[in-house]
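Structure first, then comments.
Of the protein chains in this complex, one is absent; all others appear in place.
Chain IDs A, B and C follow the sequence of writing; residue 1 opens each chain.
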Amino acid sequence: MTIAASFEIEYLQYLDQEGRPVQALPEGLDAKTLLPLFKQMLFVRTFDSKAIALQRTGKLGTYASCLGHEATHVGIGASTRPEDVFAPSYREYGAQFMRGVRPREVLMYWGGDERGSDFAVPRHDFPWCVPIATQCLHAAGAALAFKLRGEPRVAVTACGDGGSSKTDTYAAINSAGAYTLPFVQCIINNGWAISVPRKAQTGAKTLAQKGIAGGLHCLQVDGNDLIAVLEGMRRAMDRARSGHGGSVIEFMTYRLHDHTTADDARRYRGEEEVKAAWARDPIPRLRTWLGGQKLWDDAQEKAWIEDCGRRVDEEINAYLESKAQPVEAMFDYLYGDPPPDLLAQRASAIALDRAARGPRA
Amino acid sequence: MTIAASFEIEYLQYLDQEGRPVQALPEGLDAKTLLPLFKQMLFVRTFDSKAIALQRTGKLGTYASCLGHEATHVGIGASTRPEDVFAPSYREYGAQFMRGVRPREVLMYWGGDERGSDFAVPRHDFPWCVPIATQCLHAAGAALAFKLRGEPRVAVTACGDGGSSKTDTYAAINSAGAYTLPFVQCIINNGWAISVPRKAQTGAKTLAQKGIAGGLHCLQVDGNDLIAVLEGMRRAMDRARSGHGGSVIEFMTYRLHDHTTADDARRYRGEEEVKAAWARDPIPRLRTWLGGQKLWDDAQEKAWIEDCGRRVDEEINAYLESKAQPVEAMFDYLYGDPPPDLLAQRASAIALDRAARGPRA
Amino acid sequence: MNKQAAATKTAGQPVTAAAITLIEAITQALAYEMRKDASVVVLGEDVGVNGGVFRATAGLQQVFGPERVLDTPLDETTIAGLTVGMAAMGMRPVAEAQFDGFVYPMIDHIVCHAARLRYRTRGRLTCPMVLRVPWGGGIRAPEHHSEANESIFTNVPGLRVVLPSSPARAYGLLLAAIRDPDPVIFYEPKRIYRQYKELVPDDGEALPLDVCYVLRDGSDVTLVTWGAQVKETLEAAEALAKDGISAEVIDVATLKPLDFATIAESVSKTGRCVIVHEAPKTAGFGAEIAARLAEESMYDLVAPVERVTGYDTHIPLFRLEMKYLPSVDKIVAAAKRAMAAG
Partner (left out) sequence: MNKQAAATKTAGQPVTAAAITLIEAITQALAYEMRKDASVVVLGEDVGVNGGVFRATAGLQQVFGPERVLDTPLDETTIAGLTVGMAAMGMRPVAEAQFDGFVYPMIDHIVCHAARLRYRTRGRLTCPMVLRVPWGGGIRAPEHHSEANESIFTNVPGLRVVLPSSPARAYGLLLAAIRDPDPVIFYEPKRIYRQYKELVPDDGEALPLDVCYVLRDGSDVTLVTWGAQVKETLEAAEALAKDGISAEVIDVATLKPLDFATIAESVSKTGRCVIVHEAPKTAGFGAEIAARLAEESMYDLVAPVERVTGYDTHIPLFRLEMKYLPSVDKIVAAAKRAMAAG
């Protein structure tokens, strides 16, 4: 039998679900690096629960929770440099916070205000992307720009298990391979695409192997193990930076919340499964390990979570105090050089708005 | 190191390029089966060269030659049953002839007449498909229909090396895997997509491995070796028929002609490469082997080719004698139940056409 | 009362029928046709156990099984391509695009294949499929969930484009769409999915696929609209009536093919026409109606045609979206301009 090609996909895990090391820490990674990231995971979770509460009280539109994804999201963000570019879907706040996006911007976005995507920092990252996986191709395009201009930057993107079925993901992977781009495709496998389970998306054994179709480096990672996330990302970022091309990493995690606040997951998934997933929660796992290293205790956690709450509340207040944009905002960012007919529509919209708001407005 | 998944892609070849067996014939395949298929390859080549000549003399529109692909095309067609469905691109006449499509229909199509796609036989095959690789998804949809209705039929489709980059191909592969469909994706790697060489399409080592992304069975085959083509197809068809799902087969062949008669390949590829490819021509290879089996000689070949010429000429005459469709044909196959406005347009087109053709028409 | 007349009324139905919402009428039509015709299957993202994000397919998988109600992988190209393939093999697939903003990846298969399979093969193969598309703004949804992109499909030969605006019309037109031998793009005005209930007997009677509905008779001005704007347009007619202006209201319902005769007849009576739709103005489908008036009703018009539409910008996120959409005020103002003009 002649073999034309063969492939292996490695699986990375450092801490098991009880927080016990299953192998030595990756070189260069120590507890000191991990502690601030763990704290960041707690911040993200605090933000998330407050955002859900905001939505439940009618102060936010539909919101996509990131509960359970904290290790994957924070680990991805932590592995990038400011000059890299990140093209998210709509859920990776943890990664975005690491890059400078502010919680108030997330809230603005889900609060129905385009200014949420006008990140103060980083100016060059892509905005949230609702059409599934289209962001992956934009990241590939960015990576192509970096390569053509000789810039030492990497484009990192994320999509879900559902998104891995989307043709855009394949297109991104294939072009990254064809042009040997500095590109990292994160596939965040949280088990569900709204109501559709991972197994209904594809007959592929892993989602990491999607990368084989484009000749990329493929890796599967325990996405609830921050250490594995960081090590997986390090390998991919190193490859990208050294001109060795793109990677696909599948992060195995779980969506502990409903798909969004508009969804009710009880309609389609069983309690047992969710219970089992909580046992894999990335936060206690790392907490156990950090505790074992004497780097973290309950008192510290209590104080830190209070601090997170205060900071999130400030962000929420900034969001709640924001005034809606004036009606002309819907015309003002459409063209750099707006055509006359559009300016006429703008004037008429302003006039109508004034009239509707009464004589004093 | 923990391995999440591993894959191997087998390469199939029985006759090397000098027609020497490199391993025993596959079980169930004997020279008696091969002879008529070899003769069919000669028929296809005769047809092809006459079609090119027709185009060169202004009697046909742009034509896509199949020169060099005869073993792959005939082998694919020979591996299907009448009740299966074939969704071709625009080049696989050899496969289509095996299924009943007539040369005059091919000529009609490239002669600018929709009636070419109204195959007398088989009534259920898909027509030629110009938008690259979209046919692959139609085949997957057909396979899904077969599966849902419990029909023992297989959907077979073909695209090129270029087509393997197209997102539709990935979508077809992924859905065939997700639904375990009776589906065979042939990727006919002839080295070129117009002027773009295979290596510029993807970083993947083989095109067969595209199937890994969808969890399909993958195989690479010497597409200039009819025996390997038949054996590769047999495995894929057996899997499909027995409910084991889809396959991707990469057929390694070469486009010996320009992309179409509108193309001039000398602009982008070297003579050396083409010369080397002629040495892998599927026809002499099989002829040598059949000759060795005392099943074929020069006299037989001469007589057969003359016969082919006569049959092709008949087809050409039928094509050349066809009258253009009447002007109303452009309205008559649009809707099963045509709307009144369209019927009014139809009437006006007929009136205009009469007027233009003068009083006697 | 004939079927078409019945569809314009909200009363007078047999008492055995239940009063249902527009979205329930969709579900009812799907269930009816699936019972009647084994070749009808439903496919899309989340249409199975979950019953669709809007619950249009709620309960169908439980009744008809996973062979008739299929969750697809998350890819609209896949959904469109599989649908074409299934339809070509004689099934009657009803595909769902989860939201209007996600139909774009389907356009290639719809335009290049669904719309021309019959044409290309001279009738040998056909493509009897329906694509259901929840449509339009005003529900405070996230980005890409509020588009009105119907005009894209109206320039494509071989398609039908339907956009019902009442439970009864949704039921009757969806049945017709599924039974039609050709591809139908079936838009559903999600803002009025649950606006009101109407008695819709589950009698399996389809409505014609090429008829505009006169929802209100009037003599001074014709208001032509479709989809969710039927609500604001009827309210505007009411407001105009208070000012002594008699407005006729037409629900286009089927955009392609357009029943222009009904519109022309109305305009021949009123001499004025206001076209209302939420898609951007430029090259929205309102343009086609105005163009037909300019071609065929020129001598009837006593005032310039008016269009009240979305602006030529993207529908904003929800803090501003209501300022983007046509409103009762905007429609009334346009009708009054028409009255003043001629």
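Operating definition for what follows: a residue touches a chain if its C-beta (ideal position, glycine included) is under 8 Å from a C-beta of that chain, and two chains touch if they have at least 3 such contacts.
None of these values were measured; they are calculated from a predicted model.
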Looking at the whole complex, which of C:E24, C:E45, C:D71 or C:E143 touches the chain that is not displayed?
-> C:E143
Looking beyond the chains shown, say which of C:G85, C:P105 or C:G218 touches the absent one.
-> C:P105
Residues on chain C facing the left-out chain by the touch rule are 77, 101, 104-105, 107-108, 111-112, 115-116, 119-120, 143-144, 149, 151-152, 154-158, 256, 258, 279-280, 282-291, 293-296, 298-299, 301, 303-307, 311-314
If the missing chain were put back, which residues of chain A would it touch?
-> 85, 87, 114-115, 117-119, 123-124, 126-127, 131, 134, 136-146, 148-149, 155, 167-168, 171-172, 174-175, 178-179, 329, 333-337, 339-342
What chain B residues would touch the chain not displayed?
-> 61-62, 90, 109-114, 128, 130-132, 162-163, 165-167, 193-196, 200-202, 262-263, 267-268, 324-325, 327, 329-331, 334, 341-342, 345, 349, 352-353, 356
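We take it that only the chains that are shown with their structure count from here on.
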Using C-alpha centroids, which chain lies at the maximum separation from chain A?
-> B
Cα centroid separation, chain A vs chain C, in Å, comes to 36
Interchain centroid distance [CA atoms averaged], chain A/chain B, Å | 43
Chain C touches at least 2 other chains through residues 73, 75, 77-78
Hey, what residues on chain B touch two or more of the other chains?
-> 167-168, 171, 174, 178
